[in-house]
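Note that this complex is displayed minus one protein chain, with the remaining chains in position.
Entry: chain A
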Amino acid sequence: MAEYDRATIEELIDGTIDFFKLKEMLSSFKDPGRFDTYIEVLQDRVKWQDRILLPYGLHLYVVQKTDGKRMIKCDCGHEFCDANDNWKLHALVYVRDTEDRVQELYPEYLAPDPKWQVIREYYCPTCATQLEVEAVTPWYPVIHDFQPDIDGFYKEWLGRPVPDPAG
């Protein structure tokens, strides 16, 4: 079974990994210890103390507060909402629904027609990072992309309880 050291996982996260090393990684069996190494690196990199239970997206995490509450949190420290809620409803949104707005992104003829499709950009209200982009028809409900079963994952797949809030 494959196993990678922390430095390799950091290279992967930073996008600096050597192409041939990456190719080998893609072609090999997966390393079952990856999740723990990955969490360890991510936890060391954030400036706050809350325990990361699950990486939720680029810059976003499901964290556990000391009172046991689970929140979706940006790495800048902004806390969006409860882990079961849709964080996008607590973000800033900018909707590109006119030709001028879509043509800021794509050359004319290569941009979607806003009568058919709009582009919604969701920003973190604190650090202004663009965290998700939806390309949908007008009226489309804000998509709740991901609802992880964290308890099921820890207990049934990792074979250990969800980390203790006190710990």
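Throughout what follows, a contact is a pair of C-beta atoms (placed from the backbone, for glycine too) under 8 Å apart; a residue touches a chain by one contact, two chains touch by 3 or more; residues count from 1.
Keep this in mind: contacts and distances are computed from a predicted model.
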{"item": "Protein name, per the UniProt record, of whichever chain is missing from view (\"Acetone carboxylase subunit alpha\", \"(2Fe-2S)-binding protein\", \"Carbohydrate ABC transporter permease\" or \"Hydrogenase iron-sulfur subunit\")", "value": "\"Acetone carboxylase subunit alpha\""}
{"item": "Chain A residues that touch the omitted chain in the full complex", "value": "9, 12-13, 15, 17, 22, 25-26, 30, 32, 34-35, 37-39, 54-59, 88-95, 104-113, 115-117, 119, 121-123, 125, 127-150, 152-153, 156-157"}
